[in-house]
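We show some of the complex, not the whole, and keep each chain where it was.
Going in written order, the chains are labelled A and B, and every chain counts its residues from 1.
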Amino acid sequence: MTVLQTRVDMSTALGAAPIPSPVLTASGCSAFGRELEPFVDLSAIGAVVTKSVQLRPRSGRPTPRMAETPSGMLNSIGLQGPGIDGLLADELPWLAERGARAFVSIAGTRVEDFAELAARLRGVPGVLGLEVNISCPNVESRGEVFACDPVAASDVIAAVRAAADAAHPVYAKLSPDVTDIVGVARAVTGAGADGLSMINTLLGLVIDPDTMRPVLGGVTGGLSGPAIRPVALRCVWQVHQALPEVPILGMGGIRTGLDALQFVLAGASAVSVGTAVFNDPSAVARVHAELAAALEQRGFASLREAVGYAHR
Amino acid sequence: MSALTRPAPRAYAPPVQRTVEVIGRRPVEAYVELTLAAPEIAERAEPGQFVAFAVGGPTSGLLLRRSIAISTAEAGVVTVVVSAAGPGSTWLTERRVGDALDVVGPLGRRFPDPPPGARALLVGGGYGAAALVGLAARLRDRGCPVDVVAGAAGADRLCSVQELTGLADRLEVTTDDGSSGRRGLVTLAVDELLPEAGVVYACGPMPMLRAVADAATARGIPSYVAVEESMACGIGVCMTCVLPVVGEDGRTRFSRSCTEGPVFGGDRVRFADVGALPWDVVGADAMGVVAP
């Protein structure tokens, strides 16, 4: 990464964990970081947010798993991954060796799964903290997604906070597919979340005009990319407005430093770059550099000064 | 079945991302051949690898890169052959000499070397033949005898036949409609040439790859196929491009065709299960799929 040397102090934090850059990868959009090595200095970015991991290895869903959409894409990967054992054995040591910070995304279908994952990650070298992907179906509630129910969402967060390493900030990752995102945000921070990751994908569907059936094996999928950026920004704005003390990791369609700046001004103290990495494998580093330059141009001495500035 | 192939080797060099210039554009039948001044990619590229282009320019609503096989890479120049399938590839075919293209590559694994002394049979379907030109040249340089079968739906969908004629010992052309070469599928010619082959390399549509791989495997001949799966990232981070592939331990995994492929052992790809989730894929149990 060629970090443009600006005079802007770009350091920030996830909860109490300091990071040198506010720009991170997004869960599921940079795997476990390895493949970005040719394009990005992994130790210089804020953190590698790893693909959501569950207790057991998962094959993920059958293909097709994606459909391109106007300025975005739909995916239905089904959380393919090595499971927590594989993560601990292979991926986290690899990142730790390189001095990269891992912000580990965990997922499950039961409250206890999440808690067990958090416990397994206690004290693991290189782990900076946990992002809790609650956009998963809750097997105990007829498959309703945790993130769509403030009570279920807080149960998960409370359990994770209790089980997790005290030094690990716990971020709850919220879904935009709710009537009242502020209500969910309040519930999970009440339950102990140290911060909020916003937003996960929007539920979408594409039909193949040739087969005349849904493109994705899983019928619906998650919409991401610049198309959803205005929705993501609105969520960040609303939650920061209501809960100005709660740190936000903003994401959804960030492609440039000026996109990231919008999230910062709306209230995010750090951002994740997801789908844009598919377009530009060096996007995370580029966004950092562009954001630093944009802040400098606007006379900010530090990133922190700009957080939530649009509300003032 | 005992495996005939080992997984294709990783690339020697990591990919780079560069803005390159189009220095040649040539319509060839139904396709467009683009020549790119891309020294850093050319010097790294190995036969079987591909590049990924950003498409649509700065105002584009198409976010994802388009993967295109490298046809040849020499003297700082990379050649690709593009078929105008949808909006992204159509945009690529409309580029003009002097235009700049944002490209990442070389990506994916390369075709492995042939067993010593083996005669190689290369089978290309449609624009898939383009991906075999660099391989044919390399094999020929190394003294490996090369037979080629190029097939397509019709004469206008054949590709790189002239280049391959200059490189192959024998070249057979087949078309479904008989508009060029023999009427029929590539397997017509493959079945004839296969007995002499010590290794098969193929690139083209999935049904063709399946037929060629099956024929080779049935005769105990190792085959390598370069598959084409829908890709969102091309670099291995998104997991959209997976296929059920049998690993060295005999277990099937959903393998990424961009980084664990696109070249796979023909006997390792479970063609019949592409697009399905067989119970014996590693991690299928966690998806709720149970052994029958």
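As a convention for this text, contacts are C-beta pairs under 8 Å (C-beta built on N, C-alpha and C of every residue); 3 or more make two chains touch, one makes a residue touch a chain.
None of the values given here were measured: they were computed from a predicted structure.
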Subunit formula of the full entry, expressed with the displayed chain labels: A x2, B x2
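The rule is short, and it goes like this: only the chains that are shown with their structure count from here on.
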Inter-chain centre distance, chain A versus chain B - centres from mean C-alpha coordinates, in Å: 34
Sites on chain B touched by chain A in the complex: 14-17, 54, 61-65, 104, 229-230, 232-243, 253-254, 259, 274-277, 281-287, 289
Touching residues on chain A, where the partner in the complex is chain B: 28-31, 34-39, 51, 54, 56-66, 68, 70-73, 75, 77-78, 80-81, 83, 217, 225-226, 275-282
